[in-house]
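The structure's right below; bear with me while I get my questions together.
Here the complex is missing one protein chain, while the rest keep their positions.
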Amino acid sequence: MRFFSDNAAAACPQVMEALTAANRVDTAYDGDEWSKRLDGAFSDLFGKPVSALWVTTGTAANCLGLATLCPPHGAILCHNQAHIEVDEAGAPGFFTHGAKLTLLPGEGAKLTPETVEEACARVRDDVHQVQPAALSITNATEYGLSYRVDEVAALGEEAKRRGLGFHMDGARFANAVAFTGADPAEMTWRAGVDVMSFGFVKNGGMSAEALIFFDPAKADAVPRLRKRAGHLLSKGRYLAAQILAMLEGDLWLSNARAANAAAAALAKAAGPDRLVYPVEANELFVRMTNGEAAALRSQGYDFYDWGPGEVRLVTSWDQDMDDVAKLAAAIRSL
Amino acid sequence: MRFFSDNAAAACPQVMEALTAANRVDTAYDGDEWSKRLDGAFSDLFGKPVSALWVTTGTAANCLGLATLCPPHGAILCHNQAHIEVDEAGAPGFFTHGAKLTLLPGEGAKLTPETVEEACARVRDDVHQVQPAALSITNATEYGLSYRVDEVAALGEEAKRRGLGFHMDGARFANAVAFTGADPAEMTWRAGVDVMSFGFVKNGGMSAEALIFFDPAKADAVPRLRKRAGHLLSKGRYLAAQILAMLEGDLWLSNARAANAAAAALAKAAGPDRLVYPVEANELFVRMTNGEAAALRSQGYDFYDWGPGEVRLVTSWDQDMDDVAKLAAAIRSL
Amino acid sequence: MRFFSDNAAAACPQVMEALTAANRVDTAYDGDEWSKRLDGAFSDLFGKPVSALWVTTGTAANCLGLATLCPPHGAILCHNQAHIEVDEAGAPGFFTHGAKLTLLPGEGAKLTPETVEEACARVRDDVHQVQPAALSITNATEYGLSYRVDEVAALGEEAKRRGLGFHMDGARFANAVAFTGADPAEMTWRAGVDVMSFGFVKNGGMSAEALIFFDPAKADAVPRLRKRAGHLLSKGRYLAAQILAMLEGDLWLSNARAANAAAAALAKAAGPDRLVYPVEANELFVRMTNGEAAALRSQGYDFYDWGPGEVRLVTSWDQDMDDVAKLAAAIRSL
Partner (left out) sequence: MRFFSDNAAAACPQVMEALTAANRVDTAYDGDEWSKRLDGAFSDLFGKPVSALWVTTGTAANCLGLATLCPPHGAILCHNQAHIEVDEAGAPGFFTHGAKLTLLPGEGAKLTPETVEEACARVRDDVHQVQPAALSITNATEYGLSYRVDEVAALGEEAKRRGLGFHMDGARFANAVAFTGADPAEMTWRAGVDVMSFGFVKNGGMSAEALIFFDPAKADAVPRLRKRAGHLLSKGRYLAAQILAMLEGDLWLSNARAANAAAAALAKAAGPDRLVYPVEANELFVRMTNGEAAALRSQGYDFYDWGPGEVRLVTSWDQDMDDVAKLAAAIRSL
C-alpha cells in the first residue's frame, strides 16, 4: 500500500476522459480551443483577469515564473528547504541565468516577514552584493503546513514594501485551500502574490500544471520563455484539457480534500507526540524508530525515511480509505 | 479537411490505450517500469546499446542533445532553414548557454560535406572566433527531403574528421526511414550520428519524444540537464508508455508510411512542375497562385501559405485517403 | 615597420602621465575622483547628460551595452562582418544569455535601413521565432568606412520605428568623427543611438574604453552587470584617468586625425584600383598579389593578409610619417 508520493498516484478518471475527448484534430501548440479557455477558467476561479499557461512540470512553472520576477543579477528569497532550492536540480539558476537563491530559515519550511526582513537587512545596497528581487513561498509547504491568508498577506506586504516580486509554489495549493477553506483569491493575489504555479499532477492530473500571472501585463514575455525552454508542446490541447477537467466542478478541490482527509486520519492515529509538524495538507512527518518503520513495512506499507527517526507519509486523491484505516490502526499499535 | 500540420492530428489509438494501461500507481519520475524499458527498446531497434530518454518536445530533445555536444563557447553548424534556427525561439542558445548557430546553405534544407567544409574553412583557429563543435542535420528535412544513408555517412565522416559532434533532428525520422527504406542503424550511428531526437508526436503520439545517445557513456549528464530544464515529468510513465506503444510492432513505421503515402498521392497529382522539392516524406511545397490556393480553400482544404506563390501541405498518420483523393483531384483540376 | 594593428601601438604620453598622476591613494572601485568625473566629461562632449562607465575592452563595452538592449530571447541585428559576430568569441551570447545575432549583408560592413527592413520582414511575429530587439552598427566599420550622420540617422529612425534599441560599436569612433568632421552628438544620440562603446585603446590608450548610455535612466543596471562580469576593477582610477586624459584638449580627435592622415597618404599611393573600399578611417584593404605583398614585407613592412589577393594595413596615432612615406613609395613602385 503506497504512502510514498502523490506523484505515484494514477490520473483521475475525469482527466482520462478529458484526454479522450480532446483526441481529435485541432490547432497545434496552444492555438486549440482548450488552451484558449485557460485564461477564462482561471480568471473565473480567481475573480479577476489572469494569464494562465500550461506547462508539464512544477519546476518549469516555478522557474518560468521566477524568471519574470528576478533578473539574472538578482536574488530570490526562499526557505532553505524550498523545493526550488532542494529538489529542482538548480533549475532556478538555469531559467534565471544565474540568479541567486538566498536561503531563509523557518519552522516547517514557512517564512515570516521577520525572516525576510532579516535577510534583506544583511544585504548592503551596493554593486558588490546581489540585491533581493523576489520572494518565493510554497503553499502548502514542503513539510505539509498550510499558510493562512493573513500569513501570506503579511509576506505580501513585506514584499511590496521592499519591491520584491512575490511567487507562490502551489504544487499543493489545492491541499492548502482544502485545509484552510480559504478563498483562492484571498490566498493569492489579494495577499500580494504576483505569480503562482498551480499544481494538478500531484492531485490527480497526468502531466499538466498551470502557471498563473495575476497581472496579465507582466506575462507578455512568458510564452516566448516557455517556447525557448522547450516547454511549448505541439499538441497542447491534451494539457489544457486536463486542467479544465480538474477545474470543472471543483474537482481539484474535492481531490485535495480526499487526500487531506486520508492524511488527517493518519495524523489522528499518530498523535501529537509522533508528529514533527501539524498535518495541514496531505503529508505527514512522523517520528518512528527504525524498528517501528520496519514493522509497518513488513505489513505492506510503502513510505520514505526522512532523516533519522522520522518517516514521511504522503496521501493521494485516490487513497483507499480502508488502507488508510488499516495503516492508522497499525500506527496506533506500534 | 486538414493539411496544415501533422501536429494537428490526433493521437493514435494504440497510444491512447497505452495511457490507459499505464494509468496505475508506479514509481514517480522515470523510476517506473515503462521508463526503465526505454533503453532496451531503442537498443533493440538500433542494434546496439543506447541511452534513451523521454521528453515532451522536439525542441527539448534537440537542445538537450546539442548541449551535450557543444560548449557555451562553441558553434553548431546547421542549415539556415533548420528548425533549431528558425522555429525554436532561440532554445539552442538557452540550453547551450549561448553557443552560436553557424548557418549553412543548401537546397531543400540539406547539408553536404562541402558546405560544412566551407563553413569550417572560414573560421580562424584563434580565441577570437567561435570554433565549430557540432553539426546538426534534420532528417527528413524542413522541406520534406530525406537524406540517404550515404549522404548521412558522408556528413558523419566530415564531422568526425573535424572533431564535430553529430546531431540529427529526427522530428520526422520515421518518415525518412519509411521513404528510404533504410535501416535505422545505417541511417544514424553507423553513419556517425552521436545524438538524435526521435519524433513521435507528429507521427501519432500525444506528448512524448525520445532523445537517443548512441554512446551511453556520453549521456551521463543528460538526466540532470533534463531535470534542470524542468523536463523531468513526475509521472513519466505516461510518456514512456506512448513511446513503447509506438515502437511495438513498428507502429512508428506504419504510421509514417501512411502519412508518406498520402503525400505521395498528392505529389503525383501536383506533378513535377508544381513541386518546389521532390516529395520524400509527408510534406509538399507546391507552387500555386493565390487564386488557386483560394479555390482549394473554398472547397474545404486547410493548409498554410509558404512564401509568395507557394503553399505547404502536410499529411498525417491518420489522413483520410478519400480526402486525399479528393484533394488530389482538386489539384489536378486547378 | 608596423602596419598590422592599432592595438600594437604604444600608449600615448598623456595617458602615461595621467597614470602617474593618478598613482596615489584614493577610494577603491569607481568611487575615486577620476571615475566620478566621467559622466560629466562625456556629457560635455555630447551636449547632454549621459552615463559613462569605464571598462577595459571593447568586447566588454559592446556586450554590456547590448545586454541592456536585448533580452535573452531577442535578436540583435548586425552586419555579417561585425566585430561582435566575427571577433568577440561569442561574447554577445555570453553577456545576453543566449540572444541571437541576426546577420545582415552590406558593402564594406555597412548597414542600411533597407537591409534592416528586409531582415525584420523575414521574421514571423509568433513565439517560434526570435524577435529582433536591437540594431548594432560599427562606426567606423570593420572595413574602414565611416557612416555619415544622415546614414546613422536613417538607421536610427528605422530602429525607432521597429522598437529596436540602437547600439554603436565605436572602437574607432574617433576615426569616424575625424574623417567626417561630424559633431559627436549628431553622429550618435541625435541620430537615435541609445548606447555606444567609445574606443580609446586603439587610439593611444592603454587599457580603458568607455561605455556610454545616452539615456542615463536606462543605465541603472549596468554597474551591476559590469561587476557581475568581473569588469569592476578595484583601482578604477587608473582607467578613468586614461580616458579623461584623452578627452582633454580633444586628444582623442587629434590622435585619430594622425592615424587617418597616415592611412590617407597610403590610400593615395595605392590608388583607387587597388583599394577594395574607400579609405575613411585608419584601415586600408588593398588588392595585392602574393608576390607584391612579399616584396613589401621584404622591405620591412608588417601587415596582415586579408583573404586571397588582399592585405590589410592599419595605421596608428603614433605612426611615423617617414615610414608612411616610404611605404607609400614602395606601394607606388609595386
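First chain written, first letter: the chains are A, B and C, and each begins at residue 1.
What we mean here is this: a residue touches a chain if its C-beta (ideal position, glycine included) is under 8 Å from a C-beta of that chain, and two chains touch if they have at least 3 such contacts.
The model shown is predicted, which means the values in this text are computed figures rather than measured ones.
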item	value
Of A:Y29, A:W54 or A:F94, the one touching the omitted chain in the full complex	A:F94
Absent-chain contact - pick from B:H73, B:K202, B:R274 or B:R312	B:H73
Subunit A residues that touch the omitted chain in the full complex	72-73, 75, 86-90, 93-94, 96-101, 103, 127-130
Residues of subunit B (touch criterion as defined above) contacting the omitted chain	29, 71-73, 97, 127-128, 131, 221, 223-228, 232
Chain not shown, touching residues in subunit C	2, 5, 7-11, 16, 19-20, 23-29, 55-61, 63-64, 88-91, 94-95, 201-202, 206-207, 224, 227-235, 238-239
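As a working rule, only the chains that are shown with their structure count from here on.
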item	value
Taking each chain's C-alpha mean as its centre, the one farthest from subunit B	C
Euclidean distance of C-alpha centroids - subunit A vs subunit B, Å	34
Multi-chain contact sites of subunit A, meaning residues that touch two or more partners	29, 224, 227-228, 232
